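Reading through the structure tokens given below for one structure.
The complex appears here minus one protein chain, its other protein chains still in place.
Coming up: chain A.
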Amino acid sequence: MKDHKPVVPGWFTTDDEDFRLLGTRCTACGTVFFPRQDTFCKNPACAGTEFEELKLSGRGTVWSYTNAGYRPPAPYVSDPDVEWVPFTIVAVQLAEEGMIVLGQAEPGITVDDLTVGAEVEIVPGVLYETEDQVFTTWKFKPTGASA
């Protein structure tokens, strides 16, 4: 079996049972950061320099969505010899964190499966594979509920 490796280390859990994005929270003002922030707080009214890691919400609502009708250029990794199949990109609003996070939808999910305001969950997925490694990432999947 190929070795599994997160496309960016430390951005999500490696536990498939409770898969979550990992962010950090400023211990001084409570602002949440994804991608994680570990050095200084970006809130201009806060001088915080200490952060705790937290799991972001496992569900959110669709803020918007689109797809990639054309193959994105490098550094996106794809095989130019394989016919291009568009993937869907979702912008998801996380209520508790007060932020919008982008991600690809699970393979097979098209723009016709989504509407603004619909609920999605975050699930583990594969971004690309090399000869000896699988690079993992996060994906979004509709739950069927409308928020």
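Following the convention adopted for this analysis, a residue touches a chain if its C-beta (ideal position, glycine included) is under 8 Å from a C-beta of that chain, and two chains touch if they have at least 3 such contacts; residues count from 1.
As a convention for this text, contacts and distances are computed from a predicted model.
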item	value
Absent chain [UniProt protein name; select from "Autoinducer 2 import system permease protein LsrD", "Lipid-transfer protein", "Amino acid/amide ABC transporter membrane protein 1, HAAT family" or "Heme ABC exporter ATP-binding protein CcmA"]	"Lipid-transfer protein"
Of A:C26, A:I109 or A:I122, the residue in touch with the unshown chain	A:C26
Where the missing chain touches chain A, by residue	7-8, 25-26, 29-35, 42-46, 63-70, 72-78, 86-87, 89, 91, 96-104, 111, 115-117, 127, 137
